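One chain of protein is taken out of this complex; the other chains stay put.
Take a look at subunit A:
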Amino acid sequence: MAPFVRSFRGNIHRFLIDVQILQYLIILVGLFNLSLCLYEDQVGKFDWKQNYVGKIKFASFDTVSAAKKIIVATEENVIAALNLKSGQILWRRVLEKGYAGQIRALGGVTDGDLVSVSGGVPAIVRAWDLATGHILHEWPIAEQNHDRIKDVKWHIKDGTLHHILPIYNSAVEVTSYDSKTGDKLKTRRVSAPFITQETECVLVAPYLACLKGDSSLAVLLLVHLFDTHSQPQSVTINTIFGAGAQGPYHLESVLGEEPIVSISADNNQRKRILLVGEVPVPIQRDIVGDATLYVVSVDNENILLETTYKNGVTEIVASELLTSKSMPNISTSVTHNSLLSPTIIASVCPRQTKGVTCRHLLASEDHSVALLQHNKLIWAREEALANVVAVEIIELPMSDRDQEIETEFDQKERDVLSMMFRRVGSQLKQAKTFLQSMLSFTPQQSNQRMDLVRDKFGLHKMIVLVTSAGKLYGIETRKGEIIWQLRVRGIRGFSKRSDAIILYVQRGSRHFPYPPQCALLAEDKQTGEGIVYTFNPITGQPLDGLVKLGYRIKQSMLLHVTTDDFLRGILIFDIRDKVHVYPKSATAIAASIAKNTYIFTADQTTGILSGYSLSYSTSQELISHKVWELLLSPKNQKITHVVSKNPIERVHSQGRVLSDRSVLYKYINPNLVTIVTEGVGHTHKNTLNLYLLDAVSGAMIFSIMHKRVRGPVHVVHSENWIVYSYFNEKSRRTEIASLELYEGKIQSNTTVFSSLATTKLPIVERQAFIFPAAIESMRETITEKGITSKHIIVALANGGILELPWMMVDPRRPINPEVREEGVIPYMPEIPIHMDAIINYNQSVFRVSGIHTSPSGLESTCLVFVHGLDLFYTRVAPSKTFDVLKEDFDYYLIVIVLAALLISSYITKKLASQKAQKQAWK
């Protein structure tokens, strides 16, 4: 026994020594608990994903394979196959991003092998398997003339790829390659001395058609590309149009199988077509200028399809090409919501037992794609969603019943009598609906869908999306269903701000009976002046419609105060530094807070950052004056990011408790802005500068410089920390650096932070980590009260979305932990990527362009919406769902346990008193 006791004592001693190891162990276990994994049966329960391909560039019907499909190549550098019947993606291949993956030609589908040419220098030729989308062959083309890659025309026919380059004032060089092996087959030079830099040329295989001259003497020249001995044929404009046609002329090749060009004249009022061949045949018939043309062959007969769009009606008129005889059985006219100035990009008319049925693939102006069979729209795809530029997540309105209660207790009128009337009225109404339901009357139709109401935990919301095509969508979060869509015509993103469109929520859905209101800020396509478009984000109804502002927008801001009808005005700053308020009625309220209103602007081209104060405003007019100005010299650096904090963010904890129980106070400056610049020029190339600037006082807070690193840079700025990622050129890896700002052990002002009164610079903690993956986008989670710990949602290039606890990139992670702080993990240079922390499990998303996070009604839960080529929505709980009971919570067990405890305590009490009594008798 004694040795055991001794060993026991020794163990206790050891235990006390090894407390540190135990702490590590606890932290390790804690880390595992942090990652909230998904069970198999929960797949798709909280999340959804939608796949898109983008705006169609080339399309072709695959009628060769057993399974009929449509092959498309898009502006987003995607090659995909779509199901003919449903429009679903059968396979999709995402090529390189940007210029390197730009698809230049697609062909060979009719021969049963798909060949694509993509990229710049060198262009990459790929042969694809039509059924599965696998790459069969891949080879690069060594380009001789690097600067003329955009003039190169490609022609793919019978397994041969022709690289066609017009050489000015001399000839056309045609180089043929075997499209599978890449062997150079032949190089020809066809004499064409008339081609100059200004000549407009189109490829109508096997000819190259060029238009020379502008006036009535203009000549159309046709060069046969594969016959070196032939002479260029020339057709004068007068033989095509007859006399009296006015320039300027515009040459276009007509899509389809046949070599046909169309020439438009009279300022695009009318056009005529020319069948190119050994003897060119002009068709002596005027076609309206805005019709788009396509030539399809039916039973070896060529048919011209003219598509026009007027007042929502799409009309396709078919006529025989040579005789211009109209073919009413192929002509159709269709009215559908998802068609907007469509053009036929692919068409096929097979003869079936019932007769000829045509299928047309239509691409609309708003990037949507639709398949038209005869006169029925089979399916439509909203491809505009592949290019989302602005996102807001908005709460749904209350149900009708809740709204009635809300009206009943409306706080606006305080008159006793009217309040009583209102109450009685509402109770009568409730009684009526009750009686109706008792007598099983049909309830009157509600003006909203029954399921589009706010739920208990605020998890069901509406996502408002703005796309680069100027189309807006409302998507509900439960299933990802598109509830409404709106087209705003004639707008574009701010060209100075890389085509960004700004979306503001002016009024949420909490202010019944006022409708929720969103405002869109963009540029007019023609004039470049600002526009405001207001709409209801729940129903998609336009409110004030499109308002042209008549000035160019430099900066804008949503006011934090509301007017009497709970509308938050928008402060707009024009390029002449004049301040406007939208709507006008909010001017007075804006002027009342003008004393403390500051605006700052950053100009990427000049590098000037300026701050303006509105303190000299009167109640009628807002007057701005410049209070600070600084210059990030464009000679040395280029501003790439200006990142401020999320305005709805709340910081729950003011400080951080250290191991010695003292508090380190956070530097929480709501006016702090992160500015990232990348060095330019020879000496400063590959440097990255990060500045922290107070946008109110214009004071620089901190600046840091990284050498030998380059973008892409992603910045997250929240609470008192900044996390940013970059690529380290020297070590060839992605790194994440994090900064954390502290005021110190004493807080300068405990109640409110003032940029003008605080002059002390914060303490900046910093640390860098190796990140073993390429990053596409980053965003922090946000919750309603900010109690839940912050995680960073990182979109990886491999399609995963990682939920990275901020604790992992905490700059205070100690390298040599002597005294341990609560919730601080010892430093490790590399951040591990746990597969459990990939929130989209196997639902990979590609080309992520942004992540939007939004608080839900639950403090623990944050809604995450990822957009890019795909849309993905899910919810995350960074500190686990501490405020909800589990779904499989055993209520019975807890009742039984409680009852048993109560009974047993009662019984033991009884027994104890009996025992005490017995003791007393003894």
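Please note the rule applied: contacts are C-beta pairs under 8 Å (C-beta built on N, C-alpha and C of every residue); 3 or more make two chains touch, one makes a residue touch a chain; residues count from 1.
Please note the rule applied: contacts and distances are computed from a predicted model.
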{"item": "Name of the absent chain as recorded in UniProt (options \"Sedlin\", \"3-methyl-2-oxobutanoate dehydrogenase (2-methylpropanoyl-transferring)\", \"DNA replication complex GINS protein PSF3\" or \"ER membrane protein complex subunit 10\")", "value": "\"ER membrane protein complex subunit 10\""}
{"item": "Of A:Q197, A:N816, A:N842 or A:Q919, the residue in touch with the unshown chain", "value": "A:N816"}
{"item": "Sole residue of A:V121, A:V298 or A:L630 that reaches the chain not shown, by the stated touch rule", "value": "A:L630"}
{"item": "Among A:A243, A:V416, A:L893 or A:A920, the residue in touch with the chain that has been omitted", "value": "A:L893"}
{"item": "Contact partner of the left-out chain, one of A:Q767, A:S789 or A:T881", "value": "A:Q767"}
{"item": "Interface with the unshown chain - residue positions in subunit A", "value": "7, 11, 14-15, 22, 25, 595, 610, 613, 615-616, 623-633, 635-637, 679, 683-684, 687-691, 693, 697-700, 702-707, 709, 735, 737, 756-757, 759, 764, 766-770, 811, 815-816, 827-830, 888, 890, 893, 896, 900"}
